[in-house]
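Up next, chain A:
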Amino acid sequence: MEKSKETILSRIKKSKPESTPLPEIPDFAIPSSDLSLLFAQTLEKVGGRVVHGLSREEVGSAIRKAFPEARHCWSDTPDVLESNVSLHQGPHQLENLDLAVVQGEIGVAENGAVWVTEAALPQRVLAFITLDLILLLDKNQIVWNMHQAYQKIGHSLPGFGIFISGPSKTADIEQSLVIGAQGPTSLTVFLL
Partner candidate 1 sequence: MIDHATRAKRFNADEKKVNWHDETLWFVRHKRDLSSKGIPEWEQLRELAAAIKANVLSHLDEYLLEFEKNAIANGIQVHWAKNAEEHNQIVHQIIQKVKGKKVVKSKSMLTEECHLNEYLEERQIEVIDTDLGERIIQLSKEAPSHIVMPAIHMKKEEVGDLFHEKLGTPAGLYDPQLLTAAAREQLRFRFLQADVALTGVNFAIAETGGFVVCTNEGNADMGVHLAPVHIACMGIEKLIPKVEHLGVFLRLLARSATGQPITAYSSHFRTPRPGCEMHIVLVDNGRTELLGRPDFRKSLNCIRCGACMNTCPIYRRSGGHSYDYTIPGPIGSILSPNIDMRKHSSLPFASTLCGSCSDVCPVKIDIHTQLYKWRQIIAKEGHLPASKRWSMRMAGWLMAHPTLFRLSGKVGRRILSILPRQLVYGRWNEWGKAREMPPPPAQSFHDWYLNNRNNGKK
Partner candidate 2 sequence: MMKVGLFIPCYVDQFYPQVAIATLKLLENLGVTVEYPLQQTCCGQPMANAGCEEDSVQAARLFVRNFHHFDYIVSPSGSCSLHVEEHYDVLDPTPEVQKVRANIYELTEFLIDILQVKTLDAYFPYKVGYHASCHGLRGLRLGHASELNRPDFSKPHQLLHMVKGIELVPLDRPDECCGFGGTFSVSEEAISVKMGKDRIADHSRHGAEVITAADMSCLMHLEGLLRRQNSPIKVMHIAEILNATQN
C-alpha cells in the first residue's frame, strides 16, 4: 500500500515536533565485586542454575549425570556432549528434543541474561523447543549491565540473536509462577 506510506509520512512531517537531540548514554557505575558471582546470583533468582569451576570434560559428565533421561540431544561442541539429532530436515524434526547444549557469547550480571546468536543455533528453534537448555559461557565474557553488553555486540546485529535469562516461565494464572511455559523447563549455565 504505497499510498498509505506517503500518507503516513506526510502526516508525520506535518505533525512532528521540533527536533530534539539524542542523549548520550553515560558510563554508569559498575560494582567492584566478582561479576560471575553476581551473574550467578541473579540468574538463580530468575529460576536458572549456574555451575562453575568445572573443566570442559567435567561439564560433559555433569550434564549426563544431571539429565540421565535425555535421549534426544543436540550439541555443537562434541567435546562436551555428542549430538544424536539431525537438523537437516527442518525445525519440526526437533519436536522431541530433550536437551540442547548451546554456546553463549556474553553474560550480563545485572539481569542474568546470556547473549546467544544464530552462529550457535543452526536451527533457531533449538533453544526454545528443547525440554532442557544448557548454555556454555566463558566467565571472562560477563559484563555488568546491558549498555556494556551492547557495546560488545556492536552496531551490526546477527540475523537472529537473543538474551536468555532463565527458563521459560509464566504467571498468567493468578500471578503464581510456573516454570516451563512454552519453552524449556530448565536452564543451566556452565561458566567456563
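Brief remarks on what is shown
Operating definition for what follows: a residue touches a chain if its C-beta (ideal position, glycine included) is under 8 Å from a C-beta of that chain, and two chains touch if they have at least 3 such contacts; residues count from 1.
The candidates were selected such that all candidates are chains of the complex that A comes from, given by their letters.
As the structure is a prediction and not an experimental result, all values here were calculated from the model.
Looking at 1 or 2, the chain of this complex that touches chain A is the one numbered 1. Those residues of chain A that touch candidate 1 in the complex are listed here as 1-2, 4-5, 7-9, 11-23, 25-26, 28-29, 42, 46, 91-92, 95, 108, 110-113, 123-125, 127-129, 145-147, 149-151, 153-176, 178, 180-184.
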